[in-house]
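Every protein chain of the complex appears in place save one, which is left out.
For clarity, chains are labelled A and B in written order, and residue numbers in each chain start from 1.
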Amino acid sequence: MVPRRCKGPLCQTIGRPPTAGSNYCSLTRVPAVSENEGPLLWRAEGLCTALILIDSVTKRYPDGTTAVDRLTLEIPDGAITVLVGPSGCGKTTTLRMINRMIEPSEGKITLDGRDIREQPVNALRRSMGYVIQHAGLFPHRTIVENIATVPRLLGWDRGQARSRALELMERVGLDPSLAKRYPYQLSGGQQQRVGVARALAADPPVMLMDEPFSAVDPVVRKGLQDELVRIQAELGKTIVFVTHDIDEAIKIGDMVAVLREGGRLAQFAPPAELLSAPADAFVEDFLGLDRGIRRLSFFTAAGLELTALPIVAVDSTAEQIAARAVPQTPYLLVTDTEGRPLGWADAKDLVAGSNTLIPYGHSFVAGRDSLRAALDSAVLSPTGWAVAVDEDGRAVGVAAQETIAAAIRAAHAELPSYVRDPGGTDPAGNLASNPGEPTDQEVKA
Amino acid sequence: MGGFFRIPSDLQHSYLGLVGWHLQEALIPVLFGLLIALPLGQLCARYRWLYAPMLGITTVFYALPSLAFFVVLIDYTGLSDTTVEIPLTVYSLVVLIPAIIDGVRSVPEETNAAATAMGFGPVRRYLQVDLPIAVPAIFAGLRVATVSSISLVSVGALIGNEGALGNLLADANFYHRPILAWSSVVTTAVLAILIDGLLVLLRRLLTPWAVR
Partner (left out) sequence: MNLLHFVNAFFNDSARWHGADGIPQRLWEHVQYSLMALGIAGAIGLPIGLVTGHTGRGGNVLALLATAARALPSFGLLVLLTILMGLGLTPVMVPLVALAVPPMLVTTYEAVRTVDRSLVDAARGMGMSPLRVLWQVEVPVALPLILSGIRSSAIQIVSTATIAAYVSFGGLGRYIVDGLYQVDYVKVVGGATLVAALALVTLGLFWLAGRVFVSPGVRRQQR
């Protein structure tokens, strides 16, 4: 009998049972899991309650199209939930129903237990941050005035609103000298940051983001995504994020809802589970290739066995080099005097005094980066060995591909099994009422 | 009601005759205005800095009261249709030049580039690509210019009865027949609306590709 697990972000490893009728265990604080306890999932602490409940919501248009079809979703508090899917899947429609920009044809949405239709609509919207593509900044107002919009709407006085705006500019990574500028003077990436700051200004518990990073180029987009994850780690908002990019969803989402055309839910699960056990062919197809490799980003390389043996500094003597060279490692990693890697060299050539180095590709940060980064480093390396460095870039060890493969196998074994129960789960991740036969859960060492 | 169409003999025209004359005095200037505005507008679209001074000059001419304009011209063109038509041509420029510029600007860069890349020479491209796409904007201006023109012709009555339908106004006072004033105003207004409608139809004919 596969026990049901709370779907809260960090509850995955702990596996508390959810309360009846919900996906979450209602624990309001999840204890941090220390590094020694095995593979970690890289998410900020989350709260195990559902803040927003989308209850069997349908949206039909007069011309007959159904944008959203009986969607039921529990959006967890304090986490980033991503709605992702192809165009026409109703993800933006769903988002806009949360702040009542669109009204559902059937079903209801509750926020913190109360139906959102009970409140006056403007009060509801002022309690939610709203970020759209192309930012929608008011061209006739300065950056500071833009950010201060909702606080002013709520009645804050000018000075308060202004200082709050400046504070937020810093938080989203904008230079304070931009405060008095106008939107047309900022780049696309900067404008998007202002959009995020504007949404955060009144400190709303909920943020709605509609493809906010789709209109900028990939380099800027990556920066913005990293910023969002960083801000979320500091603030712990409940964020509902819409995107058509599955990689973005996996990168930043704590929970990912995959929608299919016609507005139906295909799967609602944490990214790791999505990659390991896609609910059906559509989800699998949408995820694309390299599922397995991408899933490796959820495994830490912290437990990886590193050997510092084949590392020599550039100023080593011939005897030191000879001591390091062993049959298993015909190549030695040459570092500068600070310990930073320079490249690989054949041991024999080094002893003979040659200076030619084989480039080492790129390294991964030991203890911080994922198994995927380690594997990538190993595959890129012409010698097949991955180079591990510390936070300052100094080499701490190397790992062979075999070591990494062993680590992968071990990680698989220790994570909770996402093997699909023959009884089946419904797309929202709830178990079917008759679970069916038990499946094997033991660890193959 | 019968008095509406009965024109005093001193005007030497029948009702329909007056209408025809009025149209002639109104539409010819607009036509000339269009012909002048097309190259001028094109120039202004190409050389942005020309727009402000052009706007200033045309505004000054536009502001000149029609009567004064007519009076000054009498010495040169006498008491004839031309005296009325020249100022009306100038007035239409104020509306038509911005309209042409708008029209030219409404042709997307990419469309132009594509046409040139396909081998359209500049003249052919202007006639077959730029102008057709500019038609809606140009017609918007054309409609305003035409309606205004039809309205202004009446003032010609003050300089020796060159106002076509406007001439009825003086007679209305003179013969104490208000119905003639009604006739003048209503006919002019209806005429303007009809011509406007015709222009809309013409635009639809010229742009079958446009969204209704």
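In this text, a contact is a pair of C-beta atoms (placed from the backbone, for glycine too) under 8 Å apart; a residue touches a chain by one contact, two chains touch by 3 or more.
For clarity, every value in this text was computed on a predicted model and none was experimentally measured.
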Touch criterion as defined above, residue of A:M101, A:L309, A:I358 or A:A413 at the omitted chain: A:M101
Chain not shown: contacting residue from B:G17, B:P65 or B:G121: B:P65
Touch residues of subunit A, complete complex, unshown partner: 99, 101, 121-127, 130, 132-142, 149-150, 153, 182-184, 198, 208
Absent-chain interface as seen on subunit B, which is shown: 48, 56, 59-65, 67-69, 71-72, 75-76, 143-144, 147-148, 150-155, 157-159, 163, 165-166, 169, 172-173, 178, 181-182, 184-185, 188-193, 196
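Definition applied: only the chains that are shown with their structure count from here on.
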Approximate Å spacing (C-alpha centroids) for the pair subunit A, subunit B: 64
